[in-house]
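Okay, handing you the structure first.
All protein chains but one are shown at their positions in the complex.
For chain A:
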C-alpha cells in the first residue's frame, strides 16, 4: 500500500505540472487580449479661434488613423468634440460622447442646452447636468490656444472616458 500512496502522490504532482503548462499561458493569453482602450491620447488642431462665434458651441470631428488589433485603418472619424468660445476668448471643449451610455450629444441652440437624443439627458452649456439619467456632467477635454503661422488655433487633447459611472475615468 506504500507504493500505492507514492503513486497517488506522483499522479497529483504530475497532473499539477500538466495543469500549469496549460493554465499559465492560458491566463497570460486571455488577460492580454482583455486589455482594451489601446488608443493613445493625442492632440488635434481643430479650428481657428476667429472662426468661432462666441457663445455658440460647434461640433468638430476628430480624424485620425485607427489601429484595431492587427488592422491599421487609414484616416477616418474616431470621435467628435463640442467647442465653445466664451466672451472672454477662453475655450471650453466637451467630448460629444454622452456620459450616460455613449450616444452622441446634440446642441439645441434655442434653449442653449446640450441634449442627448437617446435617453433625453440634458446639460447646461457649461456641461453641468440639467436633467436626465446621466451620472455626471459632460466630459470636459483639455483645450488650449496655439499660434500657428500667426493665426490662433484651438488645440484639443482628445480622449475617451468610461460611461455610466459618476467618476470621469479615462480609458486610454
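Some points to look at:
To be clear about the criterion, a residue touches a chain if its C-beta (ideal position, glycine included) is under 8 Å from a C-beta of that chain, and two chains touch if they have at least 3 such contacts; residues count from 1.
The definition used in the following text is that contacts and distances are computed from a predicted model.
Chosen from "Cytochrome b6", "PspA-associated domain-containing protein", "FMN-binding glutamate synthase family protein" or "NAD(P) transhydrogenase subunit beta", the protein name that UniProt gives for the omitted chain reads "Cytochrome b6". Checked against the full complex, the one of A:33, A:75 or A:147 touching the unshown chain is A:33.
Listed residues A:67, A:120, A:145 or A:171: the one in touch with the omitted chain is A:67. Considering the complete assembly, chain A touches the hidden chain via residues 4, 7-8, 10-11, 14-15, 17-18, 21-22, 24-26, 28-33, 67, 69-74.
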